[in-house]
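Let's turn to chain A:
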Amino acid sequence: MHEKEKDLISTFLSGGMSRRSLIKRLGAMGLTAASAGTLHNLMATQALAADFDWKKHSGKSIKLLLNKHPYTDAMIANLDAFKELTGMDVTYDVFPEDVYFDKVTAALSSGSSEYDAFMTGAYMTWTYGPAGWIVDHNEWINDPEKTNPNYNWADMLEGVRKSCAWNGVPGGELGSDDAKQWCIPWGYEQNNLTFNKGMLDKAGVAVPTNMSELMEAAAKVQADTDGIYGIGVRGSRSWATIHPGFLSAYSNFGEMDLTNDDGKLSAAMNTAGSKAFHADWVKMIQDSGAADWSTHTWYQVGTDLGAGKSAMIFDADILGYFMNGGDNAMAGELAYAGFAANPEAKAPTPNIWIWSLAMTKASKDLDATWYFMQWASGPEHALFGARKMDFVDPVRNSVWEDEMFKEKLNNGYPGYVDMYNASAPGASIKFTPQPLFFDMTTDWAAMLQRMVAREVPVDEGLDQLAASMNKQLAEAGLR
Partner candidate 1 sequence: MSRIEIRNLVKSFKEDAVLSGIDLDVPQGSTLVLFGPSGAGKTVLLRCIAGAIEPDSGDVLLGGASVSDVLPEHRGIGMAFQNFALFPHMSAYDNIASPLTARKKTGDQIRKGVEAVARLLKIDHVLDHTPKALSNGQKQRTALARALVSEPKVLLLDDPLRNVDAKLRFEMRLELPRLLSDQGATVIYVTQDYREAMALGDRIAVLDGGHIIQNGTPEEIYRKPATINIAKLFGDPTINLLDVIPVSDASGVHAMLSDRRIQLDPGLAGYAGKECVLGLRPEALSFTDASDGVPVTIEAETPFNEKSVTLVTTLRKREILLSRPSGTPAPESGTVHITIDPSDAVLFDRETGLRIDPNGSNQAAERAA
Partner candidate 2 sequence: MSVQADMPVMRRSSRLSRTMLPYLLSLPALLVCIGILIPFGTAVYYSLQRYRMSQPWNRGMNWGENYLNFFTDPDFWNTLQVSLTYAGLTVVLELLLGLGIALLLQKRSRVNNFVSIMLLMPLMTAPALAALMFKLMTNSNFGILSYFMQLAGFQDFRWASSPDTALLTVILVDVWVYTPFIMILLLAGLRSLPTQPFEAAALDGVPRLEQFWRITLPMLSPYILTAALFRLLDSIQQFDIIYAMTQGGPGDKLMVFQVEAYLNFFQSTNVGRSAALLMILWAITYVLSNIFVKNWLRLRERARGEA
Partner candidate 3 sequence: MSDGLLTLQGINKIYNETSRHPVQAVSDLNLTVAAGEIVALLGSSGCGKTSTLRMIAGFEAVTSGEVLIKGRPVHGLHPAKRNVAMAFEGYSLYPPLSVAENIAFALKSERLDKAEIKAKVTEIAHLLEISDILERSPGSISGGQQQRVSLARALIRKADLHLLDEPMGQLEPQLRALLRGRIKHFIKQRGLTAILVTHDQTEANALADRIAVMEGGFLQQYDTPEHLKDRPANLFTGTFIGEPPMNVFPVQAEVADDLIKLHLEEGVSLSFPAGAFSPRLKDRLLLEKQFMMGVRPHAVKITETGQPAEVFANQWLGDQTHIAAYFAGQTIVSVRHDRARHAPGQNIGIELDAGDLHLFHSDTGAAFSHGGGVE
């Protein structure tokens, strides 16, 4: 690091220079805003380092397994700060999401010690945890010897934090007292509506506030606009089809995936309420969904919205965020709304996806790895990512309270913060944690595909699904 740059940043930190002129000057030195941000953060981190021996594992090296994601980019952009702070080295493998989780499974199941930590979703830990591939992070969080005083675990959003903790009992409550903290939340997503304002206005459609309005609105706007479809939701034959919009709406009606009768799990998707909801959802896709819905993953859902091929999406809010920027055709045209599918519901209750970090049990040096974990999920990096990079939907209260972050959102993404605030209280994982999660959700998605394709009537399909699910649960000894 060059002294000149350090000086500039020190001046800025001490208030002697405006942010704009700092960036301008650094730019003159050949640095981009992002790396300038890194420098800034580095200096800030250093300022905090005094209370804790960050250099304890200096010279060690850890390796990460990462998914290709803006959060990853944000972290990598700031990684020099960590290296500087700790004297450790970090290497990483980044995989596209199409194959990422298969790579994780392959690495973990083979007992590989190659990766010390990796990105994961909370759902995945329901496999990884019981399989014995990851650690209970409480052991480190609660050890002041190992965790820096500024880490502030309590700063984590409670719903999110709890959603990452499970006691390993099939059907057991998430975040219970005996729960193991299988992963550390990093960034998350709520599932809400993102819509194309212009299209809705043109069709004279109000922002829908419940399921039937959504269906109507989608049909109407599709009919009124050429070459678009009404509503984008995921449809590929994968667990990922179930967890976003679909489950958020489903659970808003109080429906469950499974019921837990004293540790015995049973499928619950063939209740009357569930059947009614499914019927609506299927009809919505049939009427106003994408033509190739059954191959749509989240990036098609997003791309279509960004390209002006769809009017709305019911998916991760951050997807709406990304589509509203950059060189997307519809950048700046998109707006957000919290969405409660159930007209009776008081508020949205979105299911959430939590990008988390977890340590591999096979790692050769968990303590050193924890240094990375606490830094990456710590308040400083969260703030850096939120302010400078696209680390939207951060998991820390303190970040949401940060004015700079809120200002950034409000300027570029009007309505986003409101939407967030509206749905955050009800946001949590709505699935029942259990080892057959992926079997269940994949089968569920396949059944949705069949129902949408009119291969099977909704009631019949759900009965079949429930029966099949129950059989599998029984075979796995869960019923």
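To be clear about the criterion, contacts are C-beta pairs under 8 Å (C-beta built on N, C-alpha and C of every residue); 3 or more make two chains touch, one makes a residue touch a chain; residues count from 1.
Regarding candidate selection, all candidates are chains of the complex that A comes from, given by their letters.
Quick caveat, the model's predicted, so the values are computed rather than measured.
Student: For chain A in this complex, which listed candidate touches it: 1, 2 or 3?
Tutor: 2
Student: Which residues, counting only chain A, touch candidate 2 once they are in their complex?
Tutor: Interface residues on the chain A side: 101-102, 105-106, 109, 126-127, 130-132, 235-239, 290-295, 304, 307, 309, 435-436, 438-439, 442, 445-447, 449-450, 453, 455, 476-477.
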